[in-house]
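For reference, the structure discussed in these notes is given below.
Only one protein chain is missing from this complex, and each of the others stays in its spot.
We call the chains A and B, going by the order they appear; numbering starts again at 1 in every chain.
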Amino acid sequence: MEHSVCAIELQGITKRFGEVVANDGIDLKLNRGEILSLLGENGSGKTTLMNMLSGIYFPDEGQIFVNGEPVSIRSPKDAFAYGIGMIHQHYKLVDVFTAAENIVLGLEEPGKLDIKAAEAKVRDICQRYGFDIDPGQKIYDMSVSQKQTVEIVKVLYRGAEILILDEPTAVLTPQETDKLFDVLRAMKADGKAIVIITHKLHEVMALSDKVAVLRKGKYIGTVNTSETNPQALTDMMVGHAVTLNIDRPQYDKPVERLTVKGLTVLDGEGVKKLDGVSFTAMGGEILGVAGIAGSGQKELLEAISGLCPVAAGEIAYTPEGREPSNLVGKTPMQIKKAGVAMAFVPEDRLGMGLVGSMGMTGNMMLRSWKKGPGVFLNRKDPNELALRVWKELEVVTPSTDFPVRRMSGGNVQKVLVGREIASAPSVLMTAYAVRGLDINTSYTIYNLLTEQKMKGVAVIYVGEDLDVLLELCDRILVLCGGQVSGVVDARSATKEQIGLLMTRLGGKEAEA
Amino acid sequence: MSNFLSLFLALIIAAITYGTPLLFGTLGEILTEKSGNLNLGVEGIMFMGGALGLGGVFYYEKAGGASGFAAVGIGILCAFLAGALASLIFSFLTITLRANQNVTGLALSIFGTGVGQFVGEFMRVRENGYISIGNHLKGFFQNSPFPGFLQKIPVVGGVLFGNSVFFYLGLILAVGMFVFLNRTRAGLYLRSVGESPATADAAGIPVERYKYLATVIGGGVSAVGGMVYIMTIAGCVWNHEGLSGVGWLAVALVIFCMWRPLAAIWGSVLFGALMILYLRLVLPFVPTQLYKILPYVVTVIVLIVSSMRNNKEKQPPASLGLAYFREDR
Partner (left out) sequence: MSHEKKTPLIRLAKRDGMEGWKVWCIRAGSILFALLLGALVMALAGANPVTAYGTMISGALGKKSAIRQTVKIAVPLLGCALAIAPCFKMRFWNIGAEGQITAGAIAATYFALFWVDRLPSPVLLVVMGLAGALAGGVWALIPAFFKAKWNTNETLFTLMMNYIVIGVVRWLQGGPWEGRKGSQIIPQFDSAACLPRVLGVHCGWIIVLVLVVFMHVYMNHTKHGYEIAVIGDSINTARYAGMNVGRVMMRTMFLSGAISGLVGFIVASGANNTLYDGVAGGVGFTSITVAWLSQLNAFAMVGISGLLAVLSKGAETLQTRMAVPTSISDIITGILLFCMLGCEFFINYKLIFRGAGKKEARHE
């Protein structure tokens, strides 16, 4: 007989989506008064696993135990009944409701709905943990961190004993993150069991008692945080020690290709997403872009390719042997024609840049559909290109007409990146090009990018993995809160240096 | 002056008469749409409600029934059940089988008008050409439920107390629905289902059950509107030409009043007025027939203005018309 009963125990949990195995026989244990980090790269199945605890998905195989009892969590309601509350990465809030209305949603309290009483209770919780929200405020008037607070209060309001947080810090400022961690520690002291999903090692080390690592849907192991170190964790996450050895040749005569000055971009609500960003991208160089998620990476690429309106600033583009011209104000089509290509791999992979219902040929056509005279589509050239990409990048697909939606993630990315490279651009922008890819495929992509660089292309590589950025790129631009916090030489910079720049503004002194 | 006033009052009373079927049709559809279901079958549902409501009362009278209360009750019940059943088909197809809501709604329109027509004609043929309700029972449907002295109060008596019982039922229903949607737990949950089913689901709200209930009950309420039209305006005789288009007008009114039950009260009276204005207010150079398109024109304007102003509050339920599948990815 064990002296303490596990708050949560998973045995052999398996979940498939069509042919994709998202979780493969996972075992996990968590005690009360403990914080467990669920660590893994993007696409390793962390969120899927936790969604099965919160009743969003139902496991195909395996058994969940809560407090030592076998349970079947068929719906979020069941999850609540077992005291499990999950704070999703994409907040599940109703925009036109107030905070309090959102918080009481789904509760089965006896008697009449009493919003006033609920608001009082919410204020109570806020006071106890030092949260700063107005229970009567509508969600659409709130900032991202306020929305997250509402989500956390929602779970606390329900008296959850087991909390799951899915990448809670991705959208927070460092101060907000510290505050969140304090709250989590207080809850742990209260005897609650907490799971935090993350892929950030420093957070794991700072916060958790235990770390469970997933890799490509498989359970690798659980270790005590006090007995491990970031290097060991990385080994578990990646499978072997990160000795990347990415080939990094030097291009002999880099030329100025893209000069961005004072670029400012506002979002739909008028919030500054990019604030006076200035840098130069050289032909024959890979410029890395680092920063915590949501620091303006997406907006930067979109602004350059003409997809989002520029509030201020200029983007001077100098094609091979020609005069510079300003890209601001040009349509995406004109910019593309001028030779600026973008391969953006969004979180859901298909959201932008690919047409899920079409095959490789149809997707190759996205770049060329307008070419040629007349009203008819040219299917021949795209099909040839598709065949080439298929062969050269070893895309696994039954045919060039097989819908890309049904391909696996890595193959989808090969299609996307392969197409952008095939257009022979003079500026090539990629974002998260290796997201969720296995090591071998990642290397294929790195080599492709380096090949382009050696042809004199200006490559802009937005990445998440600092090790890769440091070994692949020539220079690294660090973004923080929509501003450039520094540009470093990738050959001499250290990971710590970049990490510092990512979380702090005004690090100009670090500029190489 | 007093002549003008009495004309005006007569117009209001007539507008209320014409607005009452719309009020039910609209309230039902508001309830349905608040759950995120866009049921475009209202036209068919109101046809079914009209035909079956009339049928129920007719056979009740034929069987020797003479109680006015029972007759009204049977009319409401038959219509409600017909509409609920039709909406159940819609719900099963769109919620459980995830068929496209627009297309299913239109199919229901075709089916419902067919059933209404069929039942109406079938009864006519079977009862040798004519079916109508005796004057005694008719009165319960068409006359005011209030005592005469209240109706005779100068100026306001007729407008306040002279309408058919259905108008007052509609008022109670509208207020009841307002309270339900805005003051009760179930109402809050229902709105969350229509705004963001994923959120509601994550909060443990049984999304499908709410959608089913709201759509089925909403359909039943809409169908009562069809019965009210047949029993009051059409004079207890099956009249498919008069009834045709009322359901679509109800869909328009839902937009016009921005999914608010209380606004549906004055909205339905306004639309009722627009429906009959051509008989009462002849203006030089304005063709009377064009009055009839005014409800649709103002609805379009409301739709445009609300989308231009982009006011977060005055919008259709955010997930209106979309199917929900929890494991979608």
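What to note about this one:
Here is the rule we use: contacts are C-beta pairs under 8 Å (C-beta built on N, C-alpha and C of every residue); 3 or more make two chains touch, one makes a residue touch a chain.
Predicted model, so just to flag it, every value in this text is computed and none were measured.
When the missing chain is restored to the complex, the residue among B:L38, B:V57, B:V207 or B:C236 that touches it is B:L38. Among A:Q250, A:N326, A:S357 or A:S399, only A:S357 touches the chain that is left out of the view.
Between the chain not shown and the residues B:S109, B:S196, B:T232 or B:S319, the one that touches is B:S109.
Where chain B meets the chain that is not shown, the touching residues are 38, 40, 44, 89, 92-93, 96-100, 102-104, 106-118, 121-122, 125, 245, 248-249, 251-252, 255, 287, 289-290, 292-293, 296-297, 299-300, 303-304, 307-308, 310, 316, 321, 325, 327-328. Within the complete assembly, residues 11-12, 18, 58, 60-63, 69-72, 74, 305, 307, 331-333, 336, 342, 344, 350-358, 362, 365-367, 369-370, 375-377, 379, 406 of chain A touch the chain that is not shown.
As a working rule, only the chains that are shown with their structure count from here on.
With centres taken as mean Cα positions, chain B sits 48 Å from chain A. Chain contact summary for the complex, chain A toward chain B: residues 17, 54-57, 75-80, 86, 88, 92-97, 101-102, 104-107, 109, 112-113, 138, 140. Residue ranges on chain B touching chain A, taken from their complex, read 183-185, 188-189, 191-192, 195-196, 198-206, 312-313, 315, 318, 326-327, 329.
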